[in-house]
Structures are given as C-alpha cells and as structure tokens.
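Below is one structure, written out as structure tokens, with a few remarks after it.
Missing here: one protein chain of the complex. Every other protein chain is in place.
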Amino acid sequence: MSVSRALPHDAARLHVTGAARYVDDIPVPAGCLHLAFGLSTIARGAIRSMNLDEARGAPGVVAVLSAADLPFANDVSPSAHDEPLLATDRVHYLGQQLFLVVAESHLAARRAARLGRVEYDEEDPVLTIEQALAAGARFEEGPRIYEKGDARAAIAAAARTIEGTIEIGGQEHFYLEGQAALALPQEGGDMVVHSSTQHPTEIQHKVAEALGVPMHGVRVETRRMGGGFGGKESQGNALAVACAVAARLTGRACKMRYDRDDDMIVTGKRHDFRIAYRAGFDADGRIGGVEFVQYARCGWSQDLSLPVADRAMLHADNAYLLPACRIESHRLRTNTQSATAFRGFGGPQGMLGIERVMDHIAHELGLDPVELRRRNYYRAPGAGGLSAPRAAAPRPPESFPGKMKHVDPATDLTSRGAVSDLAPDRARAEGGGNTTPYGQAVNDFELHGITDVLMRTSDYDNRCRAVGEWNARGGPIRRGIAFSPVKFGISFTLTHLNQAGALVHVYQDGSVHLNHGGTEMGQGLFQKVAQVAASRFGIEPGAVKITATDTAKVPNTSATAASSGSDLNGMAVKAACDTIRGRMAEFLAELHQTVAAEVRFHDGRVRVGSHDMSFAEAAEAAYLGRVSLSATGYYRTPKLAWDRIRGVGRPFYYFAYGAAVSEVAVDIRSGEYRILRADILHDAGASLNPALDIGQIEGGYVQGAGWLTTEELVWDGKGRLRTQAPSTYKIPACADRPEVFNVALWDGANREDTIYRSKAVGEPPLMLGISAFLALSHAIASCGARYPALDAPATPEAVWAAVRRLGHGI
Amino acid sequence: MYNFEFVKPSSIDEAVAALGEDEAQALGGGQTLIPTLKQRLARPARLVSLSGIAEMKGVGAEGGVLTIGGGTSHATVAAEAAGSYPALAALAGNIGDPAVRNRGTIGGSLANNDPSACYPAAALGSGATIVTNAREIAADDFFKGMFTTALEEGEIITAVRFPVPQAANYQKFEQPASRFALVGVFVARGGDGVRVAVTGASEEGVFRWSEAEAALASDFSTGAIEGLSVPADGMIADLHGSKAYRAHLVGVLTRRAVSAAS
Partner (left out) sequence: MIEAVKSRSRKRLITLTVNGEEHEIAIRPNAMLVDVVRDQIGLTGTKSGCSSGSCGACTLLIDGRPMLACSTLAVECDGKAIRTVEDLADGERLSPIQEAFLDQGAVQCGFCTPGMLMSVTALIASNPKPSHQEIKKALEGNLCRCTGYNAIFNAVLQATGQDGIKPIMF
C-alpha cells in the first residue's frame, strides 16, 4: 500500500531540475504591471499630507493609488477589519502601507515607491510591554484568565516555591520565497489570483470584498509556496488585494512581490512574550500549583493574536498534570508589525514557560531534570489510579437550530482570527482527573514510553555524568545537556475550521486527478494526500496527479495551518475516493454477479470474484456503464467543543508528542556555543510517509533552536526594525546543524481515528528545540551556584552576560 | 537599481582615466558596492569595472614578500597564498561565503575599509604596503577611520605587498548573519616585533593594540597579555554587540591568535 511508504516530496524532481514554478516564475501576459507599496517611515502619528506627484511622474509609472482611490473595501485584515490596505488618516507602525505604485517593471515600482512626500504629526510610539500596559493598549477588554483549582492557595501551601520571569523573543519567518501575488483580469469583471498563500479562501474573500464582487467572481490558485511557516496565513492578503485592485483598474495583469527588506519590514512575525511565573512544589519536586502571567506583544492590528495567545495559554501545562493552575494572558497592542501566525502559533511560548519552571525547580532541588519531569507527567492511558472511564465525548455540533447568530457578511469565517460563538455551551470539562488546566482529559499520553526509550537511545545518563565530570574540571569550554518533552494539541481552536473538502476525478484511462483544500509549502502534504488516494484505489502514487489548490475546485477551505493539513485533507480525499471506489465496485459487482464487498482494489488491479482487470480497464468499464467517476469528499473533526472565553472544553482532537535530548558546548570566555548532538524521538502516529515526517522533525528542531538562540529581532526607540535584512538577522546555516543528529519516529498509532491513524507533524517538532536552550542554561549553570535565568534568544553575548551574572570572573 | 554608465577598461591607465570623470566609482568584485547601489546608499553616475585588468590579478612571492594584485579574489588568495602566507590565506578563505570569495577582491575590501572587514586587519597587522597607481602607502598610514582611507579620488589599489612574518594568526568572531567580523584580531610576529591589529571593534575602524604589542614583543605568549584589556570607550555598540562585549572579545581573540601562532 502506498500509505506509510517513504517517498520523496511530490515535486522533488521538479525542484532539483529548476522546473518547479512559484508565483514569480509563472509566465505573465504581455503588458503585465508590477506593484510596490510606499511605506510609512514613522511608527505612530497622523498623516498631515501625502504628495504623490513625484512618484506619479517617475519613469515607468502607470498609476499611484492612495486609500481614496480604492473602489470598495479598504481592508486586508483576516477578520477584525482593522488593517487598511492603504492607510487613511493615521499610521500605526513603521512599514505600514500608505500608497500603491503600479509600474511597468518591478524596479520602476520600487523606485517610485520611495518618492512619496508624506508629512506626519508624529506621536510617541507604544513599543514595549511596559508602555502598552501603561497606555492600556490591548486587544480584548482585559486579560484572559484560565484557571484550574486554586493556584494561589496551592502555592501558599507548598513546601517550596520559586518565581521568576523569562523574556522570549519573536521570530522572523524567513521563508526563502518572499510574499508574492499575480492577478489576471478575466471577462465580466472576474479575477484570477495566483498567490503564495497558506489560505487561498481568505485571499478569495479579501479580493472579492476589495472588488465589490461575490466570492464566485474570484478564483485563487496556489500551486506551492517557497516556505510558509505561518507567515503566509494572513500576510499575503495585502499583495493579492493590491494586485486585484490594480488589475481591475488597468485591465492588465498585475504582479507584486516583496523584496526581502520590504518583506521583513512590512510583515508580522512570531509574537514575543514575557512570562512571569510562580510555582509551589514539594521536596520531591511535585508541583502543587503554578501561576503564569503571559504578556504578548501583538503589534498594531489584531490579526490572529487572540487565538495565538489562547494557544500559548493552552500549552502552559505542556506535558505536566498541574493540580492547580492559573494563566493570565495580556494581548498588548504596540506600534510594531502585527505579530502573526508562526509554526506553533503561541504554543512554543507557552510551553517554554512551563519548561522554564521545570528547569528552575530542578536546579532549586538539585534533582535530575528528567526525573523531575517524569514525576509531574500526565498519567499514561490505562495507568489506573484516579483515572476514571473516558468521559463521553460531546456530540459533534451537527446543526445549531435557533443558535445561529447574525454574522457580518464581511467577516471571513475561514480565518482563525474570526470569532465564533456557535454553541460554546456544549463545551465542558472532561472528567477523570488526568485533565489539562482547561478541562480536556489527556487520554493518549505517550511520553512515559517515549522518555524511557529516548533515555536509552540517547545514552542520557552516561552522557549527563560525563558532562558533569567535564564541567567539574573547570575549563573554559563547558558542556550542557538537556531533555525536553513536547505535548502539542492538534486541531484549530476555532472549532468550525476543523473541516475540509476534496475533489477527485478518475478518468477513463485510470489516471486520477486529485484536489483538496490544503496548500503545499514544502511540508509534503500533497505527496501524503496522494498516497492516501493511491491507497484507496490500490494504484501507484504516480498514477495520481496532484493539482494546485484552487478555490474553484474546493470551496470554503481553512488555512493550511495548525498542523492540520494531512489530518483534514487526507480524510476528505479518502472520503471522495471511497465514494468513487464504491460506485465502481457496485457497478462491477453487478456486472459480474457478486457483491460490492467482493471487489478488491490492489496493486493496480481490480479483482471481482474470479475476474481480474487493470484499474484502467475498470475505470473504462465504469465509464461505459455510465457510472460517475468524479466525487467530492468532506470531513469534519469529531469530538470538539471549546469555549475560549471560559477556557473550558475539548479544543483538541488529540495530542502529538515528542522528546529531545540536546548537548551543547559553550566557550564561557566569549559566549560562543555549538549544538554537538541532538537525539529526537517523535510521535507521528502511524506515519503516512516516514521520510517526509523526519524531514519535518529535523527542520522543526533546527528552526526552534534558531528561535531560542541566534534569531534576534531588534527594534530601535522609534519603532524601526533594525534587523530587517538577512545580513542582520541570523537564521541557522549549514554549520549550525547538530553535528550528530539522530531522529527516530515513535512506533505507535494514533488512538483517535485519524487518517490511517497518523498524527500531525508540522508544528510539534519546533518545540523540541527548547532542549537546546535548556542545554545552554545547563552549561552556564556550571559557572556558579545561582540559577542562570537565561532569556531567549540566548545569543552568544547573552550567554556571556549570564556567565558573568553567575559571578564567573571571565 | 538606478541606471549608470558602465566601463570596463583593460589597463590601469585606462581605468585611472575613466575614474577621472565626475561621479565615477571603481567597481571591484561588487560584493559590497552592488548591494549598496541597490539600497541607493550611493549613486555614482559611472561605474568603472576593474575586473578586466589582467595586471591587477594574481599572487606572487619573492624575497619574503607576498604581492597580491588589487583585483585578486579572496578565493584566489585563499588558494595561492596557502603555501607562502598561511595565516593570510586562512583569513581570505573565511571571508563571507564561497560566492562572495569568488567575486570579492582584496583591493575592493581595503579601499572600502568597512570597519568589520577582515582584510584591513591583515594589512595593518602584517605591516603591508598598499600600492596604488600613483604611490605606495604604508598600512599604518592608509586606514583613516570607518570607510575612510588615504586614497585620493580616482586612485586605485593595484597591489598589496605583505612582508611575510615568522608567525601569524587571525581570529574572527563572526557577526553570524553577515559573517563579517564582530571582532577580528590579526597577530603577526616578525623581525621587528609583534603587531596586533583589531577589526570590527572600534568606531575608528581597524586599529593596532599597542599595549598588547609591547607585552608580546618581550614574551610572545598568552600569559603576557592575560590581564590586558582594551577600554570599552570607543568600541562600536550596535544590535550585534555592546561596547563591553566587543572590548572583552578583543582580549579573548588576541589570546587565541597568540596561542595559535605560538
């Protein structure tokens, strides 16, 4: 069967020959125009005047548009209607789009974009957490609070306590392919848009709104992205809308791509966080209660910040059963880029909070950090104790009689930024005692087994001892080793997004055309889903043609995000294939006087009783027999019910798990360090494609380690992003990969009924990189008695400073 | 990028003539200049490419002096100086990345005198002589602070002469994103003493650390400079490192270089 095979990425051959096309590679019609935005040069203020004459007169310029020239909606926000395509009276960050240049070439557009003469009444920007708190600049009315038990009382009653704060930096996506869009005007005012986006439906919605047409007037196609990582969930809206508006105005094709400096200045990044914590525990390190206060710098517009901050709260427990817990979350509005989705979507920040607490407690008690973690783990399924029978799952919300609220037609319901109040009263805490701070029972906890195996395969105990002995010699090179687990919740927390569609055709020659709502950004989704389709029909994956995501083929799709791509679209494709296969089987069974259940699809053959034919012959026969060989498929994730306001329910269908051990060497004289070795054991359920999954894990780990080590975003006091180029912002390079890198898949099937019992693998491995950060802390801790309390990113200078703080006189 | 006139002379004389016109700018390998032009930090009207001048290319060693043509790429220096001046070859082989090393030139790097570039440390640390179309300039007189040199308008670096020291070593702490030196220290021990040249650290550009030189002259060992440090005042402070950190690294890297050269 095709599923579970390690097959290369579907387009790998196209990529290595240079034939794979990205938006900027698509041949354009003659007369195609090119666009660039004029950007704000201050972070906050009122626009007093905007003189665009010089830009209009620049060579090659066809038109220059400002907000007043836009024919319909001036909004590119995913949901909150707080992001104008072009600024009207005020600017909210340095880099905000003010006007749009339409020109004969990309260079001409970029040149003219610098010729806008804009006068501002400049105001002091709100940049820091302190400033935002002081100004009351926040999203939502006040902090969101999720609680389980009485954390304050539990901490007060505990034998020991710790408290502290960790600063956690943001992260630039640095997808290698910058944002890009191409709009092609069609007859009758229709528009076709090619967009490098994780969310074609949102692009369709925003373009339709901007053109004043129904969604059926806009078709969005996305064959692939050169990387997304969350940065193309909502950040592509501005380019696509700009192209469509300009194409409508000029009647010509319009293309826009951000050069890297614009891309880094304009688009949102991972939210930086401050997390203050207080924990009470006993002498054995068992936690009685924890309090977190999470401060997220969200930037100037709401974008997806609410669900990002929610997810940070939902991962404040990570792998640990916290008897009492209080999480307070502040979503602060600042005059900076609007922080957005980034692989993990808040989860990594929340998780780092509790991992910091664990690290701190282990240091406080002088206890092995792995043992400490195990003592606080959730219980394994069937581990007895207090665990009650699994609570009956709430019924999936089939319909909402009498519950349907009036929805603003301008709201993009497919955005994670959308708010839905549909049936939250179904959400309730699950029983059993092995529950998260938000009341979801943890019934699939794999980490006891994963930890046991990883301890063995990584030779953790011996290496830990060796590191201790090495450091005891007191030389300038110190080593550190650390373990960290991951438990990551899988599903969109906006429950209604957990649905997907597919469209499958079987042609009379037996070849298969496959389409679904997911987008390909390098993660291998298309190949995985093709393997599902091939398996349903019993044919080779090569017989399945994977086609570009297209809003005209599958409508109302969710973003390819939240790691959900193969879970949702795999199931939808399976449903479509099974519909067609069922029709074929029924027809062939009748033809050969047997029952449909006796028809087998296997190895490219179809066996009907004693008759045997190729799949192509079967398809041809079915066609001649007037059987429909085309079907849609649909899937919605069961068992979900979540109330994000009360913080109660089951937001996740299941959890994905993994664990890592990282070892580092630190030169305490300079703060330089290297990751010497990483050992990872990760739970992808019954993997749909082990090679692709391991690729996700390796890449996720390195990206996560980069986030916490070298990737530093710096803004100056005026709100200007100073790290706005690859020469100032450091993502991991080849030499930064761990010299020894052992990655294995945990051998297990998903306990929930997902596609072939696989698990989502896009985001969870990023958080394995936390182990590298903790290993640095471990190495530094050898320089003194106090806890290093390292902030992220732990750049070499930060490491050096931490060593000095511990009183080491180097 | 805005437009300009482009000429590609094949001799030094022609290049000098071409640079005599208004707003002309010499183009070496272009690895700094081209991105700068794209950012429009400079807008010369005419670019004079030096890449077609055969007499400005190549590496030759004679009588303890290594002569490198001003138009020689870092990759060529890395390969061809490896036998005669390994420390210099290693420095050249660690500039940027392979693509940069294949285009960037020693003359371009010295003329630009980026405060974080590697070559200025080698030239100053070796006591090199910068040869131009008009004259010869001792490295000690050549570097005049960040992005400033003794070169006159239109003057071209045609060659650089390095007296090969008895022992030398270059240590670079990379600004990781650009691979330029956050701090780089070139230590050379020759017949007339020890030279320690520091790049990346100072607001004045590359400089000689005379206290370390004096200490090392009598005792070329890490112990001789153990307690020495440069003052943080005058060091560069930017998003990649504070003054204190850079000052500290100068000591660390000097000791490393001395240790490697001993």
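Note that the chains take the letters A and B in the order they are written out, and that residue 1 is the start of every chain.
What we mean here is this: contacts are C-beta pairs under 8 Å (C-beta built on N, C-alpha and C of every residue); 3 or more make two chains touch, one makes a residue touch a chain.
Everything numeric in this text was worked out from a predicted model, so none of it was measured.
When the whole complex is considered, the residue among B:G96, B:P120, B:G200 or B:G251 that touches the unshown chain is B:G96. The chain omitted from view is touched by exactly one of B:P9, B:G71, B:G107 or B:P120, namely B:P9. Summary of contacts with the chain left out: across A:P125, A:P732 or A:P796, the touching residue is A:P732.
Counting the whole complex, the residues of chain B in touch with the unshown chain are 1-10, 14, 17-18, 27, 30-31, 34-35, 37-39, 45, 47, 49, 51, 75, 96-100, 102-103, 177-179.
Even with one chain removed from view, chain A keeps its contact list with that chain: residues 5-9, 11-22, 24-25, 173-178, 224-229, 259-261, 521-524, 691-692, 694-695, 698-703, 725-727, 731-737, 741, 743.
FYI, only the chains that are shown with their structure count from here on.
Remark: chain B residues 1-2, 39-40, 173, 176-178, 239-242, 245, 248-249, 252-253 touch chain A in the complex.
If you check the complex, the residues on chain A that touch chain B are 107, 111, 114, 261, 669-672, 710, 712, 714, 722-723, 726-730, 796-797, 800-801.
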